[in-house]
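Every protein chain except one is present and positioned as in the full complex.
As written, the chain order gives the labels A and B, with residue 1 at the start of each chain.
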Amino acid sequence: MFFLFFLILSPLSESKLKIEITQGSETLPKIAIVPFRNEILSGSKSISSLIEANMTLFGEFNSLKKNEMLSYPHSEENFYYRDWKLLEVDFVVIGNVDNSNLNNLDINYLVFDVGLRKIILKGDISGNPNELEQISKIISNRAYQSITGLDGVFNTKLAYILNPSKNSYKIYISDIDGSDEQLLFNSSSPLMSPSWSADRKKLAYVSFEKGYPEIYIQDLFTGNRSSIDTLGMSNSAPVWSPNSKYIAFVMSMSGNPDIYLYNLRNKKISRLTRHYGIDTEPAWSPNSKKLLFTSNRSGSPQIYELIISSGRIKRITLDGDYNARARYFPNGKDIVLVHGNNGIFHIATKNLKSRFINSISKTSLDESPTISPNGNIIIYATKKKTQGFLAGLTINGKSKFTLPVQEGSVREPAWSPLVN
Amino acid sequence: MKKKSAVFILVTFFITSCTTTVSDKVTSLDYASAESDIYVSAKKLEINLSDKIYFNFDKASLTSDSKELISEYINFAKNAKAIRLEGHCDERGTREYNLALGEKRAIEVKNYLIIKGVSSSKIKVISYGEEKPEKLRSDESSWKKNRRVEISLF
Partner (left out) sequence: MTNFSIGFISSLVIHILLFLFLTLDFSLKNTKENFSSIPIKFISLSKEIKEIVAMPQKKSIKKLESNAQSLIEVIKTKDEPILDIFAQENLKTELNNFNLAKENMEVQLRINLIQKRINSVWKKPSMINQDIQVEITINLAPSGEILSFALLNSSKNKVFDDSALAAISNISFLPEVINLDRSYFEKNFRSFNLVFKSIGN
């Protein structure tokens, strides 16, 4: 080992010198959203400020204030890279609004990479002026994609449980920026475990309205609700398969919680695990072929992976006295989980193949992590004094944020899938 | 009856398609019959005993103190029409796991009652996990009070 170390370090070795760069800068990439030409429309925010709000929503970028810009270019011809380099800007978005037809705005926009001195995106979009927020989200998604290589998630949604006071429980869905919140269901008994269908048209959750936990599926178009028929047995922890065919859930026969599968087409229920310990918190792999679940079969809660076709079960977490409620990242190779040690609970990530568990949150009662569809952001529930609230972070650890709290406690965030 | 209301909303979404499949090789399930809810209409019996059994963190096993307390219930339990055991957890750890743990705690009490001769058919078990804490603070003394099974006789 030591010989190798010297050989690599040595400038005398035959091959060309190689210098490895692995760390990267601590500072965030800086973006500038230049006011679009003709973007001022009566009664609404400007497109550039809507895009800026989106792009900086999760703290992934610093943005240059409009009054610090040296110019407001609207086209490639009057765009000077050195101006932006001087301001240490990495990416610039410019655009034009054609408002000659007041019922149909035509917007073209460009994204510049200042470091590489090139245009990385040319876009055109048109739409009704009263859909400006939606249009801005689409432009933001495209710009974000061109800069990061990741899907933009600005038109995704969040479901969560609000507990405004004792014996009051509500399920809300909102836009991912917290706006446009809508009440889905309201109860005096606990509500739990919201889970989105892959098409975002339905939400499954647990309600105690009949005196025991029971899964309901609510149609977001019609508001219709139905429960899974388990003949009065407690059932909980629903998760919709990404292929929309199944709901994996937990049912307890004579006090033994196990994982079951509910076939949404023929309404059949089949059993997946059979163990006298606790098996719960199922989570689907992106290809709908595997499930993660929490089991205390070893004596403490740990994460296991089940291959549905073969029924083979493999233990995933080995270190720590409490590992639970895991979710797959979109790559199917990494997971996020709640990792507890000596009564402190953090959000952690782990690669399925490595032993190492990497805690990423800092507060001590963190739970219910949900991953953005692009895999870059995690929102989770935590608590301060007696109030529960939602917090988030990017997986590179460079950005942390909290979501505004209304009255009461917020918990169990569920990030919607992307819908194209 | 508790008041419930569903608020119907309309959200416009687009449709997505999925192509992956799940191989469906699993055994089918035999249903157990649902337990009846005798206690809902019955009046709760007032007994001059502590109605709460406490547990250690992430444990469902009964301590010797708990067993002693449950033993004092046996005669009342044998005469009661129905027994409701409600399992709870402290806030630490995950919600769905705690829901299962609360059930395990209540089942543990149920099994002890059965051993002592109480008929299993009249015992109803339910878990609220960490959803209905008795104390809201995040400290050891609150957590201690929240890790409990509540016994109600009818």
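The criterion applied here is as follows: a contact is a pair of C-beta atoms (placed from the backbone, for glycine too) under 8 Å apart; a residue touches a chain by one contact, two chains touch by 3 or more.
As the structure is a computational prediction, the values presented were derived from the model and not from experiment.
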Partner chains on view for the chain not depicted: A
Residue among A:Ile21, A:Leu102 or A:Leu231 touching the omitted chain: A:Ile21
Of A:Asn38, A:Gln134 or A:Thr148, the residue in touch with the unshown chain: A:Thr148
Identified contact with the non-displayed chain, of A:Ser188, A:Asn351, A:Ser364 or A:Gln387: A:Asn351
On chain A, residues whose C-beta touches the chain left out of the figure: 2-3, 6-7, 9-14, 16-25, 27-29, 60, 85, 90, 113-117, 120, 147-150, 329, 331, 333-334, 349-351, 354, 356, 358, 375-376, 394-396, 398
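Quick note on the criterion: only the chains that are shown with their structure count from here on.
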Chain A-chain B separation of Cα centroids, rounded to whole Å: 32
Partner chain A, residues of chain B touching it in the complex: 2-11, 13-16, 18-29, 31-35, 37, 40, 57-58, 91-97, 99-101, 103-104, 106-107, 110, 125-129, 131-132, 136-138
Chain B-touching residues of chain A, taken from the complex the two chains share: 173, 182-190, 192-193, 198-201, 208-209, 211-213, 218, 220-223, 225, 230-234, 236-237, 241-246, 250, 252-255, 257, 260-261, 263, 268-272, 278-281, 287-289, 294, 296, 300-301, 308-309, 311, 322, 324-325, 338, 340, 343, 345, 365, 367-368, 383, 385-386, 411-412, 417, 419-420
